[in-house]
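Input: one structure, supplied below.
With one protein chain removed, the remaining protein chains of the complex are shown where they sit.
So, subunit A:
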Amino acid sequence: MYRNHGSTALRRLMTEYRELCLNPPEGIIAGPVSEDNFFEWEALIMGPPDTPFEGGVFPAIIKFPKDYPLNPPSMRFTCPMFHPNVYSNGEVCISILHPPGEDPNQYETSAERWSPVQSVEKILLSVLSMIAEPNDESGANVDASKIWRENRDEYNKIVKQNIKKTLGFTDA
């Protein structure tokens, strides 16, 4: 055929990038960090309206394995992110980033999992909805889970402070 299967991952990433450029989902921007490496992307996610994250812009790095899409990428926020489903190092923990049976938290077995037919766009949309509606069952950040559950005002305040920090304010 007209293709070399040795470059499956790269060709797919390029196609996905082109589609994301042509049809960017609302509130999301993503693309390779540099020309030399299509296996590392930068994403900017706008905080969803009507959530404490509204008004924030959240940068993240997405790293793809060389056998993508057989295995999922990993995603890590590079800004302070106080959220039940984000580890303190910024790593995102949602079901779509885990293939069936490889979930560290073993929650929601029926939830959307990684498979080769998932895509960067689907991941980013899942992350967007995760930001808006944390998944209480997965305790990536135990403090955030607890405060989110027990003291929503406090949670919202911390989130807002983080947004100011990310946007370059020093008063937080």
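Note that in this section a contact is a pair of C-beta atoms (placed from the backbone, for glycine too) under 8 Å apart; a residue touches a chain by one contact, two chains touch by 3 or more; residues count from 1.
Note that contacts and distances are computed from a predicted model.
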Notebook entry, point to check: What does the UniProt entry say the missing chain is called, choosing from "ADP-ribosylation factor-like protein 6", "Postreplication repair E3 ubiquitin-protein ligase RAD18", "Dynactin subunit 4" or "Ras-related protein RHN1"?
Noted result: "Postreplication repair E3 ubiquitin-protein ligase RAD18"
Next item on the list: Kindly note down the residues of subunit A that lie in touch with the hidden chain.
Entry: 1-12, 14-19, 21-22, 24, 29, 31-32, 35, 38-39, 44, 46, 55-57, 65-72, 74, 99-102, 113, 115-117, 164, 167-169
